[in-house]
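The following block contains the structure, expressed as structure tokens.
One protein chain is absent from this view; the other protein chains keep their places.
Here is chain A:
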């Protein structure tokens, strides 16, 4: 009987050790990931500032940062993986919608349509994204290291109030600017007859994407406001009435 009890305690110890090792590895990976992303977006910010100081214009700015932007924005897909696996306790849907909308903006709109790369709206959402991401990833990094300066916490939950709507405006204006070029070129579109028996019009798809911002943006914005109330003011939001 005693031996079985001892075995039990040994097993428990082993399990605890495994759990500790696992959580340490997860923390190490998340710290590395967030530091890398903070650094990446800082590089983007510095590159943008240098370009603007040297050239005095925003024309050609997108092309100068395109490769770096594509890499770091696409690398954000790892975050969706974190949520799906469960190492980060955030909704997969909320994270997925945000990450995918940005990747879509980079790959299928701004990079695909050269004519709109010099639009002011592109610079608007790029600046917004850069500030947001530097704040967000640095917040995560310091949080993981258990040394969170109040300014970063404050910035994380206050900057978005202005930046989020600005970013959405930038994205919508960019898509709107892309519409005539998409219609003329017929890019990414499929017409019948074809062997797959399906048609797809990218022009109308972009219009649907623009309209989808109407229900999605308020939901994500309110979600962030709730988070802000909880983190900054320590409010416990109870949905049910007593």
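The definition used in the following text is that contacts are C-beta pairs under 8 Å (C-beta built on N, C-alpha and C of every residue); 3 or more make two chains touch, one makes a residue touch a chain; residues count from 1.
In this text, contacts and distances are computed from a predicted model.
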Options "Trans-2,3-enoyl-CoA reductase", "Synaptobrevin homolog YKT6-like isoform X1", "Exosome complex component RRP43" or "CD180 antigen": UniProt name of the undisplayed chain: "Trans-2,3-enoyl-CoA reductase"
Considering the complete complex, identify which of A:158, A:194 or A:212 is in touch with the unshown chain. A:194
Just checking the interface: what residues of chain A touch the absent partner chain? 192-199, 241-242
